[in-house]
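A quick write-up on the structure given underneath.
With one protein chain withheld, the remaining protein chains of the complex are depicted in position.
Chains: A, B and C, in written order; residue numbering restarts at 1 for each.
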Amino acid sequence: MKSQWLQDSIMMTRGVGARREPRVHHLTEALQSSYHYTIGPYSAPVLHVQPGDRVVVETRDAFEGKIKEESDKPSELLTMPYLNPQNGPIIVEGAEKGDVIAVHIEKMSPRGADPHGFCCLIPNFGALTGTDYTALLNEPLPEIVRKIKIDEENVYWSRRHTLPYRPHIGTLSVSPEIDSINALTPDNHGGNMDVPDMGPGSITYLPVRSPGGRLFIGDAHACQGDGEVCGTAVEYASTTTIRVDLIKQWKIDWPRLENADAVMSIGSARPLEDATRIAYRELVRWMAADYGFDQWDAYMLLSQCGKVRLGNFVDPKYTVGAMISKHYLK
Amino acid sequence: MKSQWLQDSIMMTRGVGARREPRVHHLTEALQSSYHYTIGPYSAPVLHVQPGDRVVVETRDAFEGKIKEESDKPSELLTMPYLNPQNGPIIVEGAEKGDVIAVHIEKMSPRGADPHGFCCLIPNFGALTGTDYTALLNEPLPEIVRKIKIDEENVYWSRRHTLPYRPHIGTLSVSPEIDSINALTPDNHGGNMDVPDMGPGSITYLPVRSPGGRLFIGDAHACQGDGEVCGTAVEYASTTTIRVDLIKQWKIDWPRLENADAVMSIGSARPLEDATRIAYRELVRWMAADYGFDQWDAYMLLSQCGKVRLGNFVDPKYTVGAMISKHYLK
Amino acid sequence: MKSQWLQDSIMMTRGVGARREPRVHHLTEALQSSYHYTIGPYSAPVLHVQPGDRVVVETRDAFEGKIKEESDKPSELLTMPYLNPQNGPIIVEGAEKGDVIAVHIEKMSPRGADPHGFCCLIPNFGALTGTDYTALLNEPLPEIVRKIKIDEENVYWSRRHTLPYRPHIGTLSVSPEIDSINALTPDNHGGNMDVPDMGPGSITYLPVRSPGGRLFIGDAHACQGDGEVCGTAVEYASTTTIRVDLIKQWKIDWPRLENADAVMSIGSARPLEDATRIAYRELVRWMAADYGFDQWDAYMLLSQCGKVRLGNFVDPKYTVGAMISKHYLK
Partner (left out) sequence: MKSQWLQDSIMMTRGVGARREPRVHHLTEALQSSYHYTIGPYSAPVLHVQPGDRVVVETRDAFEGKIKEESDKPSELLTMPYLNPQNGPIIVEGAEKGDVIAVHIEKMSPRGADPHGFCCLIPNFGALTGTDYTALLNEPLPEIVRKIKIDEENVYWSRRHTLPYRPHIGTLSVSPEIDSINALTPDNHGGNMDVPDMGPGSITYLPVRSPGGRLFIGDAHACQGDGEVCGTAVEYASTTTIRVDLIKQWKIDWPRLENADAVMSIGSARPLEDATRIAYRELVRWMAADYGFDQWDAYMLLSQCGKVRLGNFVDPKYTVGAMISKHYLK
């Protein structure tokens, strides 16, 4: 039985496939065959789905399984830009520029026997180090690999610390119109946003810019803090079940998200203030367009009750979500 | 009877006045006489307190009561830099450079009969407009004043929207060592941080840099969203009760905060990424210094469970708090 | 007869085609046929050249000729992302990842009878306005089109002001390895850098990342100030003559430039400090790798004699060049 919020969601009230009985597709490793490191209109589709269909996706971890032990060296095993492998592209039948693809994440499970996740300190990557862009002359931080046992209850970080299993999808995208953007960079097509709210119980809305939308998905995290500050979360191979739908002629410029409690606009940019400005402006516009607010009242009300989530704070563009409780949208 | 977290807090376990019976001081409007618009070592103290004392402070609203009606024009009534009036300075006996002043906010009540708060859209001020620093050629946004009835339960924003009364102190400071900084700007002395967590049930720790610490306080908000995006919260005149204590020889570089659930480091800077970096680095250092973490483990763990609060996103420097649940500090 | 600096240049001393008699290719509008709005590995080459060859390129203006009169409306005639049309890709035979393609701009002439350039104020674009990234609620600036007569001596801006004709190429690129990046955005592949020094008498060095390098060129400016602050220069259709060469196994991460007087490293990023950091770090590394400097001496010397050029200050990433006089490299 569906929860009430889901029945009332934008996806279920406006999605063209909302009332269809979902057909279930399995996007296995074998079907995917070669994963993608760039998100654009130039790759061959692996799957065609109807709006309302369900897809069970076998995602690889962000290191594509190359990091296996704590003694491994990321700098030796990982090669830019061949990181953060993505499943897809999935063609959503009927999706055209100006539409929105909705992705309801239903379930995320660790994949494989004795599942583990990996967290790495990678040289010149992370929030508290010089990087390729914040280009400094300091020596890099040490390389460290943590191998972490996980199950559907917990993330067993260390003897001292066990964290709850709170999975989410780090990278979720449609294709840009003519560009192809590496899987490490978020932008207005989605991409590597690393928003912890993007897990089971959330619906993400993505602006379609090319025929079929061309959905990409990957980068499962067993848990993640705000900002993913060391550069990586607990990266793991997942079985992720999504339901995909299509909302016709909903013009949005940036990704949006909905869950039981709130709606969120998501911006990705540098500097971080620009990501935050985008997120809040999109939220003001959304409230004005769909929820009957005068834009100045929306702006001033958000000054009293808006919430901010820092998504990634380590990628070539940073990601911020601006939220308002659904309570204020009635 | 005190709550357990408070008894276990840094303030109550390390404060030199923690076991004293507090003497109560009343810092009334009359005693304050002239409020301050700059926070530094050059103003005359209004009060001397012993560590562990309680002070009941009559704060003025950030517009110093000059905005009275919705038809008022901020651009006509407000004059830079004579904004955000501060109570103080309060001398904490025995405070010296290298110590920390702890401020436990015990209670905040609206002051006066028929209390109201004010929220203003001020030209060239706010997160989604050009400003004096983000200097553009666009026309400013309209001036708008909202007068909002408040009580200790609610903030009556509009017919459609009632918000819960969730008060906090926007500006809390010790004096810089030799500088004097206007009350609109936060920095490592505290200042106009606008962190919503800095309300009743929180303890703020401020690094002493001048004799007696010279505590300033003001800028009460009846509620505020993350970022205070339109530039102002529900600004009101409050009666704020604080207990002040002194922790000797605790070397901290930036303000910190503690409540029942979490500890937080607070950074203020532009661009916003620098505020966030400061907050997270201070938290890493705190975990390493006081909670037995290896710094790399702290950094990597925060990547999994750190939380970020956006404080002000409109002042000359932006403010970010980085938090970790006390659960992980045991 | 070649000038001495050119004979001594990196291109002429290390280029594999430096001593060849150049074969001249004509990349006409007809041959180009369809111009490109994204720079990547997915488009069909229009030309193959040998290292050392000369190419005479017919570039279109950045508006692709759609703006014809001062009464035209950019917002009606221009469609994102179909802007800044590029010639290419040109395959340089033998170019492989890890090599460098050198582009000596020999000559730039206005094209067509009665040549004019256009400068436009485009809504939400430019340095002193809110934009898609610096997302604000202010109304956009007015749309304005200036049509400016040009010849090889002057740019006839207005009755009051005549500017010297100082042409340069705004957009010069090789292909990224797997991404395709719109022609409006600069990055480490080159792109829309808008560096005024990139005109006749300069050699640009670009890091090869895909087979043949895949050279793109476009966006001629009859003159341009530092930052191109209003968003556009005097944009015109040009005949641009370049000589192209190949330097094997020169590992550079970002574009570089050389002219008679100086060498320059070029960084593109946001915030602007990151672009500047990249430019200066690359210059430090260059001085250490090729000119016998200790890196700390290079860093400290640049603190005394480094020069900075602001290229574009309006695109999705900003561009900065850091220079040192060749006098100090002897």
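Here is the rule we use: a contact is a pair of C-beta atoms (placed from the backbone, for glycine too) under 8 Å apart; a residue touches a chain by one contact, two chains touch by 3 or more.
Quantities reported herein were computed from a predicted structural model and do not represent experimental measurements.
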item	value
Listed residues A:22, A:115, A:140 or A:201, member touching the removed chain	A:140
Sole contact to the chain not displayed, among B:26, B:54 or B:270	B:270
From B:24, B:178 or B:260, residue that would touch the chain that is not displayed	B:178
Hidden partner chain, touching residue among C:217, C:233 or C:262	C:233
Hidden-chain contact residue, picked from the options C:38, C:202, C:224 or C:240	C:224
Interface residues of chain B (partner: the chain not displayed)	37-38, 40, 42, 81, 132-137, 177-182, 253, 267, 269-271, 274, 277-278, 280-282, 284, 295, 299
Interface with the undisplayed chain - residues on chain A	128-130, 134-141, 271
For chain C, the residues touching the chain missing from this view	119, 121, 126-128, 141-142, 144, 146, 155, 157-158, 161, 163, 223-234, 270-273, 276-277, 280-281, 284, 296-297, 299-310, 313, 318, 328
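The rule is simple: only the chains that are shown with their structure count from here on.
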item	value
Most distant chain from chain C by Cα centroid	B
Chain A and chain B: spacing of chain centres that average the CA atoms, whole Å	34
Rounded Å distance, chain A centre to chain C centre (Cα mean)	34
Residues within chain C bordering two or more other chains	134-137, 271
